[in-house]
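Before we start, here is the structure in question, set down as structure tokens.
One chain of protein is taken out of this complex; the other chains stay put.
Naming follows writing order (A, B and C), and every chain is counted from residue 1.
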Amino acid sequence: MMSIAVIYGGTRPNGNTECLASKAIDSLKVEKIFLRDYKILPIVDYRHSPEGFPFVEDEYDSVINQALPHDTWVFVTPIYWYSMSGTMKNFIDRWSQTMRDSRYPGFRSQLADKRAFVIAAGGDHPKMKGLPMIMQFQHIFNFFGTTFEGYVIGKASRPGDMVNDFEALSAAADLGKVLEKYQ
Amino acid sequence: MMSIAVIYGGTRPNGNTECLASKAIDSLKVEKIFLRDYKILPIVDYRHSPEGFPFVEDEYDSVINQALPHDTWVFVTPIYWYSMSGTMKNFIDRWSQTMRDSRYPGFRSQLADKRAFVIAAGGDHPKMKGLPMIMQFQHIFNFFGTTFEGYVIGKASRPGDMVNDFEALSAAADLGKVLEKYQ
Amino acid sequence: MMSIAVIYGGTRPNGNTECLASKAIDSLKVEKIFLRDYKILPIVDYRHSPEGFPFVEDEYDSVINQALPHDTWVFVTPIYWYSMSGTMKNFIDRWSQTMRDSRYPGFRSQLADKRAFVIAAGGDHPKMKGLPMIMQFQHIFNFFGTTFEGYVIGKASRPGDMVNDFEALSAAADLGKVLEKYQ
Partner (left out) sequence: MMSIAVIYGGTRPNGNTECLASKAIDSLKVEKIFLRDYKILPIVDYRHSPEGFPFVEDEYDSVINQALPHDTWVFVTPIYWYSMSGTMKNFIDRWSQTMRDSRYPGFRSQLADKRAFVIAAGGDHPKMKGLPMIMQFQHIFNFFGTTFEGYVIGKASRPGDMVNDFEALSAAADLGKVLEKYQ
């Protein structure tokens, strides 16, 4: 059974990155997770404390529990300062804690079995200046053994701009064709 | 009048990255800012709302106010998932708000007049896999016109590991010699 | 008057990269330059010799003379060892000599007025591992002030493979729509 989770890191509803993503997924069956709807605290590194990580009072668990059952993860993030949003970074940073959380014994190998896609948009030469972010995602996925199957980067700054980047919209639509078989 | 702010993104006191940084700055007069001591919320993008960004109830202002008087900024961050910590990313993301905050009219040109350094440490091949983060910092500094004068990347995972990377410690000491004239 | 030069760095006629490029340019009026048809020696660095660069007995001049009249340059190169082919690198390296060649007084500013595109293909995760090459091209174009307007990377190893990367072919076709207005 295959299924898709789309994980949104944007903080503005219906932003340009969501618009770009919709071109890929609008006709697909996916579970959408908007990180902005959840309180997710930055990680505090207790990896090396004898007592381990303390319980964190936020809604991270709810998010990871929603995402884990799906074997395809699509990360949708605006490019903030040439990388993913802090909102999405906070979410991913917390994986370090989950890797050591006895409630998630197979977390690392679960991620190894997933395939990942990235859809991103930004205003300042994103197809060039967004590449370090793509490399960061690649390193993250390599860490787990997650297969990184594709990415699309769109250019847009002001609300509504996304419709002008026909190359990105077309690439997103093509990505959607790849995603079709994973829903 | 020149002076140095050292901005720490680590969440563990006396972590490896701090150890590496201390090699560069221990004999210098600097102002240390530990982001973990402040509550800094992720940005919510209101750049394009007619009413602009709402006031945020956290301690970001206190941090930026401490940092701005200094013309040399040293960013010290552990490498979390191949980029800066979420704590530091949240701090930098908020600059987008400060750029539009009438209380900080010269923010962008103030940053143009600064010089920046980065000191980072990580456990997974950081001198290779940390390079996208260095590129990301370069793009950030280029945006403002901040001069990016140097960086050091150390390898360390477990507490205390830093002392084993003699090349990084030596490079940090050399960076300290460059910083001397900016204090 | 606008016109397009397509500069091929591949060494195998009708290779995968050429196949990908043809999707972009087949219906356009372009001048094709196959670097493999010319003898181009690696540069020898005489930038700092009092007597300057000696005359080089090869066919580089013929190539650069063909390319210079066109204001859009499309670089088409297979990815060899994660960068452009040595054939193309030798060609670009020689620009350092042309910049100091009294027969080409406006070389640097001529390149500033050009727009550039890159079309590349490789077999080993090219959409990830080809990104450093894209960054290298970006730095080259930035040096001159050439605008870097787009790139497409395709995946293909064995002859004929290119037809299987429908996303790259589609992106190349979209690039062709951009190129249309520059012919």
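Just so we're on the same page, contacts are C-beta pairs under 8 Å (C-beta built on N, C-alpha and C of every residue); 3 or more make two chains touch, one makes a residue touch a chain.
Note that the coordinates shown come from a computational prediction; the quantities given were computed from them, not determined experimentally.
Student: Checking the contacts here: which visible chains does the omitted one touch?
Tutor: If we consider the entire complex, the absent chain touches B, C.
Student: Which of C:K29, C:R103, C:R158 or C:K181 sits in contact with the chain that's absent?
Tutor: C:R158
Student: Considering the entire assembly, which residues of subunit B contact the chain that has been omitted?
Tutor: Residues of subunit B in touch with the missing chain: 127-128, 131, 134-135, 138, 148, 150-151, 166-167, 170-171, 174-175, 177-178.
Student: Could I get the residues of subunit C that touch the absent chain, sorted low to high?
Tutor: 10-12, 15, 36, 42-46, 48, 78, 80-83, 85-87, 89-90, 92-93, 95-96, 124, 129, 131-133, 135-136, 139-140, 143, 158-159
Going forward, only the chains that are shown with their structure count from here on.
Student: How are the chains arranged in terms of who touches whom: line, ring, star, complete or other?
Tutor: line
Student: State the superposition rotation angle between the two copies subunit A and subunit C, fitting on C-alpha atoms only and giving a multiple of 5 degrees from 0 to 180.
Tutor: The C-alpha superposition of subunit A onto subunit C needs 180 degrees.
Student: Measuring centre to centre with CA averages, how many angstrom lie between subunit B and subunit C?
Tutor: 38
Student: Give, as an integer number of Å, the spacing between the C-alpha centres of subunit C and subunit A.
Tutor: The mean C-alpha positions of subunit A and subunit C differ by 34 Å.
Student: Round to the nearest whole Å and give the separation of the Cα centres of subunit A and subunit B.
Tutor: Computed from C-alpha means, the inter-chain centre distance equals 24 Å.
Student: Quick check: what residues of subunit B touch more than one other chain, meaning two or more?
Tutor: Where subunit B meets two or more other chains at a single residue, that happens at 135.
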